[in-house]
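Notes follow the structure.
One protein chain omitted, others in place.
On to chain A.
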Amino acid sequence: MIGVFHPGRSIVHRAPALVKLGLLAVFVTVAALVSSLAWLAAASVGVVLLFALARVPARVALRQIVPILWVLAFAVPVQVLFGGWEAAAVMAVRLLVAVALAALYTLTTPVSETLDAMQALLRPLRRWVDADRVGLALALTIRCVPLLADLVREVMEARRARGAEGSLLALAVPVIVRALRTAEHLGEALTARGFDD
């Protein structure tokens, strides 16, 4: 979600976010319940076709899926050891299908549409849940990931410049102080933009 949206006009892009979220939940649940390798292989082909339908370039799609391969590189040998080859293959394909479907959703859906969908979902609960506030919290969570990543990178550079590479203190203290200050500034900016309740 962190800036991975790939703009387009395909039917997958134009489908309402709520429909896509619903289908994502159904497909991932089905993939989790199916234990036939043949069916999972067919599902994988289906996912590839969906990516083609969305006209997402292979390079962009792979960038989202490659990180899970690192997890599989550790998880598959363990599963082979304890459950055999077939169980390992089912687990790997299941995970790949789920991650690829989630990636397809984030590549074809702007965050603002996800927020709107979430607010629509929460509308029946408006007596108990403030949908605007939940949406804002989600937006801020997404925003904070690159913000904190930049902050940690800068502090690590400063730590290296001071020759204190191994010092946890030289990393933790500035990161915490700057994170708190950033949170304060972000809150102030939101207040200035009218999100003050």
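Going forward, a residue touches a chain if its C-beta (ideal position, glycine included) is under 8 Å from a C-beta of that chain, and two chains touch if they have at least 3 such contacts; residues count from 1.
Convention: contacts and distances are computed from a predicted model.
Q: Tell me the UniProt protein name of the chain this structure doesn't show, selecting from "N-acetyltransferase domain-containing protein", "Energy-coupling factor ABC transporter ATP-binding protein", "Sarcosine oxidase subunit beta" or "Phosphate-specific transport system accessory protein PhoU".
A: "Energy-coupling factor ABC transporter ATP-binding protein"
Q: Looking at A:I65, A:A87 or A:I142, which makes contact with the chain not pictured?
A: Only one listed residue reaches the unshown chain, and that is A:I142.
Q: Need a quick check: the contact residues on chain A for the chain that isn't drawn.
A: 1-3, 5, 7, 110-112, 132, 135, 139-140, 142-143, 146-147, 150, 182, 185-186, 188-196
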